[in-house]
Every structure is written in C-alpha cells, then in structure tokens.
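This is the structure, below, for whatever I ask next.
Excluded from the complex is one protein chain; the other protein chains are retained at their positions.
Chains here go by letter, A, B and C, matching the order in which they are written, and residues are numbered from 1 within each.
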Amino acid sequence: MPFIPHTEDDIREMLAAIGVPDLDTLFDEIPPELRAGSLRPMPPALQEMEIGRLMQDRAGRDQTGPCFIGAGAYQHHVPAAVWQLATRGEFYSAYTPYQAEASQGTLQLIYEYQSMMCGLMAMEVSNASLYDGASGLGEAMLMAIRANQKVRSGRILVADSLHPVYRQVAQAVVGNQGVTLESLPLEPASGVVDVAALPLLDDVVAVVIPQPNFFGRLEAVDRLTDWAHAAGALVIGVVNPLAMALLKPPGDWGEHGADIACGDGQPLGVPLSSGGPYYGFLCCRRSMVRRMPGRIVGRTVDLDGVEGYTLTLQAREQHIRRSRATSNICTNQGLVVTASTIHMALLGAEGLRRVAACCHERTRTLVRNLCELPGVRALHQGACFHERALDLGQPAEPVLERLARRGLLGGYPLGQHDPALANGVLVCATEVITDSDIRAYRDALADILREAA
Amino acid sequence: MPFIPHTEDDIREMLAAIGVPDLDTLFDEIPPELRAGSLRPMPPALQEMEIGRLMQDRAGRDQTGPCFIGAGAYQHHVPAAVWQLATRGEFYSAYTPYQAEASQGTLQLIYEYQSMMCGLMAMEVSNASLYDGASGLGEAMLMAIRANQKVRSGRILVADSLHPVYRQVAQAVVGNQGVTLESLPLEPASGVVDVAALPLLDDVVAVVIPQPNFFGRLEAVDRLTDWAHAAGALVIGVVNPLAMALLKPPGDWGEHGADIACGDGQPLGVPLSSGGPYYGFLCCRRSMVRRMPGRIVGRTVDLDGVEGYTLTLQAREQHIRRSRATSNICTNQGLVVTASTIHMALLGAEGLRRVAACCHERTRTLVRNLCELPGVRALHQGACFHERALDLGQPAEPVLERLARRGLLGGYPLGQHDPALANGVLVCATEVITDSDIRAYRDALADILREAA
Amino acid sequence: MRQDRLIFDQGRPGRRAQVQAPAASPDTGDLPPEALRRQPPCLPEVSELQAVRHYTRLSQKNFSIDTQFYPLGSCTMKYNPRASNSLAMLPGFLQRHPWAPAAQSQGFLACVQELQEMLCTVTGLAEFSLTPMAGAQGEFAGVAMIRAYHQARGDSERTEILVPDAAHGTNPATAVMCGFTVRELPTDADGDVDMQALREALGPKTAGIMLTNPSTLGVFERRIREMADLVHEAGGLLYYDGANLNAILGKSRPGDMGFDVIHINLHKTFSTPHGGGGPGAGAIGAGERLQGFLPIPMAGRDGDHYRWLTETDRPQSIGRLSAFMGNAGVILRAYVYARMLGAEGMVRVAEFATLNANYLMSRLRAEGFQVWFPQRRASHEFIISLKRESRDLGVGAMDVAKRLLDYGYHAPTAYFPLLVPECLLIEPTETETREELDGFVDAMVAIRQEARRDPELVQGAPHRLPVRRLDEVRAARELDLRWTPDA
Partner (left out) sequence: MRQDRLIFDQGRPGRRAQVQAPAASPDTGDLPPEALRRQPPCLPEVSELQAVRHYTRLSQKNFSIDTQFYPLGSCTMKYNPRASNSLAMLPGFLQRHPWAPAAQSQGFLACVQELQEMLCTVTGLAEFSLTPMAGAQGEFAGVAMIRAYHQARGDSERTEILVPDAAHGTNPATAVMCGFTVRELPTDADGDVDMQALREALGPKTAGIMLTNPSTLGVFERRIREMADLVHEAGGLLYYDGANLNAILGKSRPGDMGFDVIHINLHKTFSTPHGGGGPGAGAIGAGERLQGFLPIPMAGRDGDHYRWLTETDRPQSIGRLSAFMGNAGVILRAYVYARMLGAEGMVRVAEFATLNANYLMSRLRAEGFQVWFPQRRASHEFIISLKRESRDLGVGAMDVAKRLLDYGYHAPTAYFPLLVPECLLIEPTETETREELDGFVDAMVAIRQEARRDPELVQGAPHRLPVRRLDEVRAARELDLRWTPDA
C-alpha cells in the first residue's frame, strides 16, 4: 500500500473505534449503482525503482543538443543553489501561507519577491504571482477594465507584435466577459508598431505593448505610452523581465510610465521544463492595488510589535469576496516564485544585466553567422533584443525538421502564425550558447540549404 | 572573486581597522624567498555555467548500460528521499558534532544509526563510522590486538576467501605496527575455507572471516567461529550489511558470536560513485567499547533532565589522548552515514530482506542464463549470495572488454588476483537488473564467445 | 536574537555571487540609448553564501508536510513523494523546450498521454486535457466549455450557474469570470443540497451547476443522480469540482454520477506539492457532450507516435489557457505518483483517507467536540464546530487553530464552509499514521483544558512561533508591500 502507513492492527482498532465492521462500510452512503467497478485499464503499480527507470528512459529520450528556440521560453543558466533551496521540504511541501505565523518563511520571501519585481519593473506594487505570462495578460486586461472607470467600452487594443499565443490565451480568458481585443497594426517591414501612423484612439480601455516584441524587436514604448495616455487609455506593458535589467522598464515608459506591467517570470531562474510551471508576474500603480487579482503580502507587526508578514487585501480574493472577487485565482505558482526570488538574489542587478547583455551579444553573433549563408537574411531592420526573425529563402519548417534530426533545435517557425512568413524562423541565443554551438548551427544550416538548393 | 563577499569599501575599511596599507602586508611574516610566484599552469577560472557544462559532458561520457560488476560495490535502488534529505544544508554543511547542543540533529541520527547497525549485526555496540570497509578492517584488527590481551603475538589469521583488496588495505594499515597477517587457506574447488581441514590454531590474536566471501560463497561461519574461540582467538566478521538482513549476522555466529563485525556500508543507500565516499561500519561487544576507534554517540540528559545526545568516550580519541589514542581517525564518513540511516529507516527489516532476497534471485537467474552457454560454468559448487564466479572457458579480460564496448559491464576479472583464474569472472546481479538486462548479457556473451571460438 | 532581516538589508553596493553571471560584461552594442534602462533596478547585492543562508533560514520558519501534520480540510495535504520531485526534475525533462518538435519529445508526451488516460479511467469521463494550471483554472475551463456548448447550439439564454452555498469561493468567482451570474443553492439539514430549492432554481436560464462531491461539508451528496437528471432535463450541464476526489478515488466515478465536466486538483489528489501556494494543476475532463470543447493542447497518440492535438484537431476547443501546455512539471509529478499507485493504490487512497477521517471524527466526538453532521459518514474530511467553546469560554475556532500551531500541528481550515459557525474543517489524509491522529486529539483536548483554565493563553496564541499573532488590520490599512531603499 504505497504511502499508507496503516498496519493490520491499526485498521482493526480504528474500525472498532468508529464502530464499523470493515472499510467498505465507510462508503455506505454512496448509492450502490454509483460504486465503481474495476479500474481497468490502469497500469499496475510500480515500485519507485521501476518508475525511476521508466522516467530516466523517457527523459533521456528527449534530450537534445543546443536549443536556438526562444519565442516565449528561454534557456538560461540557473545557479545550482536555486532549486536545491526551493525544493527543501519546508518550501516544497508547505501550504499557502494563510496561517501567517506558521508561514513566515514563505511570506517574507514573497515580500522580497514583490520588492524585487517592483524594482525590476520600476512599478509600485507587485502581486505574488499568476499562472503564467499569457494568462496573466488576460488578468491584467480584466484589471484594466476594473481600473479604468472612465471608459466602459470593454475595448482593448493589442499590438500585433505581441506573441500570438499570448493574444490567443488572453482572448480565452477575457472573451466571456464581453471584452473585445482589437489590433494595433504592425508595420511588416520593420516588425514594430508604426508610430508615425498611429490610429486615432478613442474609447479604448487599455493598450497592450510588448517589449521586446514577438520578433525580438524593440517598440517605441515611450511614444506609444504617451499616445495611449493622452487618449485616456491605460498602458499594459508585456515584458521579458530579464530584458528589464538592461532595457527601460515599464514604470519609466513615456511621461508617466505604464500602468500595468506583466509577463512571464520564466527567464528568472526557471528551467524550460516543457513550458511550465513558470509564473506570471503582475505589477501596477499603487492606486490600482485594490483592483489587482491574486495574492499580495504585506509587512506588519505582531502583538509584541515584532515585524512580520501576512497576506493582505484578501477582500479582493475569491475565498472572501466569492462572486465579486477580482479573479477566481487561488493556487498560484508559489514555488516557482520561491526559486525565482532566490535566483534574483543571487544574480543581483549587475548579474542580470550581464546575462541580458550576453544574450544580446550571443544572438547578434548567431544572426551575423547565419546571415552569411546565401539566401538567409534578417526579416526586419533595427535593434532586437534576445531574438530575431530570419528569412531562410525557402520554407522554414522542413529545414527545422532536418536540423532537429541532427540534434539542433533551430528556432521557431513563423509560418504557423502567418502563412506569409512561411520562410521565416525566429532564432534566439542565450548566454548558454557557445561559439561552437553557433558554428555547428551555421554549418548544419549551410549543408541543409545547399542540399535543398 | 568567487565566493568572496568583500566590496572595495569593505577592503579599505578593514585594512584601516587592522592598520595595514594593503592586503599584501598581511603576509609580511612570510620570508620573501617563500612567496609564491605565478600559479601557472593552472586553468583559468570558470563560471558555474561553464563548469556545469564541462561536468555534464564528462559525467555523460562515463554513463553506460547495465552493470554486472560487484566485487565490493553494489548497485542498489536508493530511495529518492535519502539523498534529498542528506544533502539538506543542515546535514551537508554542518561540522562534526563537538558542540552537542548545536548538533542534536546529527547526534540523534548517529545514535539511531548505531542502534540500526547493532540490530543488523546482532552486536552490542557500533561506532559512528570509519572510512570504508577495507581500512575499517585494518582498524578492527588493531582493535583486536588491543582487546585480546592474552595473546601478544601480533598474528592475525585471514581467510584467503576475503576480498584480496581488503587484505591489501588491511596490510597497509596494520603493517607498520608489527602485526602480521597470515593465511587461512581456501579450498579451490569449493571457494570456501575447508572446515574439515582447519589448521591447529595457536597464539593467534584473531581470525578474519568474510561472509559472503569474495566469491559470493557462504562460509561455515558457525564452525569457524567456534574453532577460533576455542583457541583463544577473537573473531572478526567481515560482512555485506545488506546480506545480514537475510543471513545469520556475526553476533549469532557459533556458540558466542563474533567479537567484532565490520564491513562496508555502501549497499545501504550509497550510490556506486566510483568507489566513494562509502563508509566502514564497526561493531563489537560492549566489553570492548573502550578499545574501539572512531566516534561514538551516547544518550544522556541536559541540565533540565531532558534527553539529549552527545559524543562520548572521547578519551579514546586523538584529540584527547593524542599519541595514545585508539586510532588517528578524526573526520569520518558522517554524511554517508546520514544517508544510510535514512535508507535503513525507509527500507526497514522487511524491505532490506526483500532486496537481499531479490539480489539472490537475480544472481541465480543470471548465472543460470550464462551457464547455458557452451563453455561457461560456475567455478564453485554450493550456495552463493549476491555474486558468483564463472569460468568462461577462455581468458576473461578480452571478453569483458568486448562486452564493455557493447555497453555492458560484465563482471570482475579474477585473473588480476590469481593468474590461475584468468578464465574467471565474478558476476553479480542486484535487484536493479531486469530480465531483459540478463538476456542482453547472455546474448552478447554468446556472440562474443562464438566469435572467439 | 538573530533576526532574519530582509535580503535587501544584507547587501552592500557591488557585492554579488560572482560565479553566477558572465565574467565579462558585454557592451550593449546596437541598442538605442533611449531603449535602455537609466538606473539599475534595486535588487539585493549579496554573496552566494548570504543568499543560501538567508533562504535556508527562512525556509525553517515554515510549517510544511515534511515537518508537520496538516489536517487542512479541502486541501488534501498528503505526503508528496520525493521520487516525484527528482524524476520530474531529470535534466532531460528540465531542458526540454516547450516548442521542441514532437519527434524530439516522445518521452514527455508519453507521460502526458498516459496520465490523460489514467484520469479518464478513474473518473469515468471520456477525455482529459491537462493544461489548466490550478483548480480554479480548471473550473474556468469547465464553465467556459459549458458556455461554448450552449453557444454552439445557439442556446444563448442560459446565463445562470447554480452553486451550493457551501461551495468553495472559486466556484462563484469562476462562474462570473465566464460571464455567468451565480445563483446560490441552500443546504439542507443533512448537508445535502436542498432539492426543492434546486427544482425551483432550474429553468431555461440554467446553464449548469457546479458541485463538489463529497461536498465541502465533508459528506457525500447521495441524490446526485437525481440531481443530474433534473439538471439535464432542464437543459443544463453538471460541473464537478474535483478538489475532494481523494475521498472517492476509485470508489465512485463522477462520470457515472452524471457529470459532464470535471477538474481534478493534481496538487491534492495526485499528491503534487503545494509549494507554499502553488504551482498546481487542474486537469480537466469531459464526457461526450463537452469533449470537443476541451482546452488545447492535449497529447494524442497515433499508434506508437505521440503528438500534440491543437486547433486543427479541435476546432471547437475553448482555446489555450497558457502559453504552452500548462504546468508540465506538476503533471510529471502526478504521473509518477499515479504509476506508483496503480489501480489498487488508487482505491486505497480513498479507503484510508476515509478511515482516517472517520476515526478522527469518532475520537473527537468521544472527547466531547461537536461534530456538525453527526448522523453522516465523514468522507475524507469532516466539520467540528466550536460554537459552544466560543460562547462559554470566549475561545473561538481561530484561537484554537492558532494554539494548535504551538502544539506543532498545522491548523485545520477555519471558518469554511461559511455556513457552519466557528467551524474547523478537518482532513487528515491517508498518509498520516493513527498515532499522529491521536496526537492531534490529545492536543485538541489539552487546548480545551487550557481554554477553561486560562483562556487568554489560547486567545493570545501562538506563543512558540517566530512571530505572535499578526496585526492584519494594520497590514491592510498601512499598506507596506515592498522594500524601498529609502524606507
């Protein structure tokens, strides 16, 4: 009986204490017709050794060489200390810190996290996390709707340069509440929103601006922010938090700064792990904090005046406010935030800046190398951070498949979102990519393009 | 400056507090001619990410398929909890528990370890560990010399069926103190000491009896023990501790039990890891405890009468008794004992018994399969535990090399200890070996023997 | 004596863990100056040892399953196998990019697909998607699917979701997030949904109903088939909140009860850790009516080959709820757990969770505590009310909860469900020993004695934790939500 400590004696004595003859009687309130039969087909129980072998085999099967895919998830070095600490039983197996006195470790850590995230985003308030960047954007939109009481249209303008999956997810989150997402078009040649040709803005709740955008390109965030604010719209910045060690953070955009900053915390100490668990961060102005979804930790004092930490503003949340809560979120991504906090503490501002600068340099080197190959060129001109779209001069998907067969994950095929970009691939090189990885990519790509030619 | 927290300000202010102008001045008592020059050749510093890549590469290079080697180190399933707990910072980075009040975790754990080891060996006293099984045997011999005050010859009789490397190591440990190791011969056909032809025993301090022996064979431990005791010699049992979950433990050998039990703790939760760190366990009669080397933990009470644990009988040890100590050992194998204690707690008597029985069954299945091949036969008749010597009918080393090239570690070549056994290989299958591993071995061996024929 | 100051207060300008970032500091090349950050962010400046020491020490201030018993109703705080952790964190899994092609992801996909199937078997539903990242997102998916179903049929009048008053807060909150209005159903004296009220509430506006079974009152909803028939007849659909599935795992299947869609908290029933608040996973399963609407991606299987099912395969899907496929690492942990249980193990989960709960209930009742539904079997959890103690001694549920912390037990869920006064919702789970339960009873008895002798002792609890009772009013009024360099 895996994980069940009861001995035969225990069972007998416990049943006697309850006053039932057998275990089955405990289920006598379940109507007979609802009693489950056999659980076939269900594989037989495995010992830890057996499942260990199975998982090792499966994990080994998936291991591949260098990865040049980004598109929302980035491979970075994570200090060994990060997850060794985060998986300590006291973090790993703790419950949500509702009992504050028994959760000061987690609560102080989240307070530190909130402080770090505010620092990185140059914002005033951070919550304790949402599920991921994409669904978090949906929550940010709903928050904007609640916060911007002057505009009741339910219209939100989303830059077309936002990661397409983020847009899909946000749509799924907000769609049932009468919110409509509209497009702020992208100039195809430059890969950014054309600030020279901004539409007239009217009756829009909020504008969503990515930085860097899906193509790795840098948006004119100052101009866009001021333009949106001028028309009474709020600004939601969707950013790569690592990039914010180097780039202008949302709180500093334009005259007054963005109103809400969100994105995915994955680049801050979270392994790729097939897409999750990551976490969504969410920051805003202090004036909006009561509209915020998710948990928030505050510093206070105890009966003796000793400093301590507790969940606060819980009246926003579902367990108190129920149908009038700011969101239905309950369980969030606590442990990932724990790891990420430790990661940020270890790297510090200078460490993160170096990592960001190094990623930038690596991607530029990669792009330079690949663009030396005949037929390969950058899709957009202008500065990029972290990733860049290339045109391979031929359909990208088959090329990527062949690269994969050589153990190289060569990038993200753009054609799946826009058939016009079928030759396009989004490449990314982080600090973990070496010169020899880049050479290997270039050489393999050269071969493959040559074969195809 | 890896791992050094000093800022420029710190350095300046600290030098000022000391009253020296620079760091170099702190070394002004070192005569100039002794100041080191450059540390070339020394590789340049690596970031954690870089050394991570290097080590991953090296570890990956060594990974191989199933392992049929035993000969002193055995691959067993180790519950995931074991090392996740043992590497918690509070165990991993703690010092020796000299400050008992600040070390109750480690001390209670060692007390539990001592209790478990006594249970497993059916002995009265256990110490807190020695370096490994082989060097521990040397310490056991020195302890026997101190304990057996009736015999001052310094002669110790060692069964030839003991692991040859254990004998070499014990020789290196005791050789400088005038102790002589003599041979208790082995009957080649049966692979055990011939109890029908035991020599006359006289003026011998102790007899060393392995169980199971080097060839996996079971010695007639009861007869041997009584025979040694009758002649005034002490009995030192060298055992595989896992086997003791199934086999008669040293404390129960013969009429009065062995006097000392030792061996290597590796099979109890310690990964193969190239041979170490493992640990040597050492148990004895209570009457001999003051002759024991190594640390011992005792239970006592504090000022308030609360139970607690502390190192005890330290007057045996080098830091108190210096040149008259029972041994020079200081640092032992504490963390490995920590892991091993957790392992034993998780497996329990029944779990260990099942593992042992399963190893026995696996090895028998392996041997049965291999002996079906033409030319392959068991070297000895009679019961084995855990491993068995086979005769391949041709020199074993080249065969093993070919198996290795196919990703199979086929066993331990016996020829390196005894040229007469050049065709011999010691094979072992633990519970981690599957039927398909065994088939793979048989098929590969069949191929190789056929090619060679 | 030593306080654990904030990590920020331990820093010094210029200090850092030097091995963790590139040794050289590459220049920012072609980045336009106006795109750059002007001032470095305020982050801690500490050494590696400082960070390790700080967070190790902080961790020790937590209660956790690995250190304490957590009889926390509705939360199923059971043992989180350490093997799940190490196997989910094998390098091959950690390094897999979410966009890695299926051909390079067969190992991972196999785990996902097999877990989907196991969940179908154990719940009696037709198909599962594992993308929701917690229970509440699973609820969201389920209710959104109900909405999409009605819409697909052109049935746009159905604007109401029925929710029992005892329901978890996420249920009504979810209904609203999906654009519905909530209609609450009262509970009858036995803890079941009031059938008469249900009949009255049902009608052409009914989109569906959200239920847990066993309910958050800790009892099995006996007339569930009848309810299902009524709801279906009215044109509505049934949503099953699987937070309490632990109580009936393998014993009774929501699909057989008539539910159309269900979420399972893998971080409860399938023993993935709570992690101090998350991450979880809210796997969502559907019967025939709703399966086409399940969120994507899901893992599919063509013979020996596993692949992702996406928009193309599932045109009716409510879409994506996360950028990738949800909390993959949590799913792997659940998969490992499920495989270690196997069919037999699953049934035993329910049996022993129920045994523990009924035993603990019997013992507390025998000690004179007021069990709220004494005439009912406890499921995996049950409610006691401290109404009497509160009235007679001035010691309420929260006081007892806080005092339990001093005794080394995590407090049960207090003041939930809302309809029971001064209640504690107690769920011991199957992984705790009888001795642990007895110890808890002893603590409860001891605390009641303390409450009689010295109520202030209990009212002022906890006394043995890093802090005493915290001033939550001040926390909410004088908001201090982050460290700043000048504060």
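Here is the rule we use: contacts are C-beta pairs under 8 Å (C-beta built on N, C-alpha and C of every residue); 3 or more make two chains touch, one makes a residue touch a chain.
Nothing here was measured: the structure is a model prediction, and the numbers come from that model.
Q: Going by the contact rule already stated, which one of C:P26, C:G408 or C:P421 would touch the omitted chain in the full complex?
A: For the chain that is not drawn, the touching residue is C:G408.
Q: In the complete assembly, which of B:L198, B:L272, B:C371 or B:A452 touches the absent chain?
A: That would be B:L272, which touches the missing chain.
Q: Give the residue, chosen from B:L198, B:A231, B:V289 or B:A422, that touches the chain omitted from the document.
A: Only one listed residue reaches the unshown chain, and that is B:V289.
Q: Of the residues in chain C, which ones touch the absent chain?
A: Its contact residues with the unshown chain are 1-2, 10, 12, 15, 19, 47-50, 52-53, 56-57, 60, 65-68, 79, 81-83, 340, 406-408, 431-433, 435, 439, 464.
Q: By the contact definition given up top, give the residues of chain A that touch the hidden chain.
A: 1-10, 45, 47-48, 56, 79-81, 84-85, 89-90
Operating definition for what follows: only the chains that are shown with their structure count from here on.
Q: Measure off the straight-line distance from the CA centroid of chain B to the CA centroid of chain C, and report it in whole Å.
A: Inter-chain centre distance comes to 45 Å.
Q: Mind pulling the chain A residues that touch 2 or more other chains?
A: 47-48, 52, 77, 79, 87-88, 431
Q: Specify, in ascending order, the residues of chain C that touch 2 or more different other chains.
A: 15, 20-22, 46, 48, 52, 56, 81, 83, 85, 87, 91
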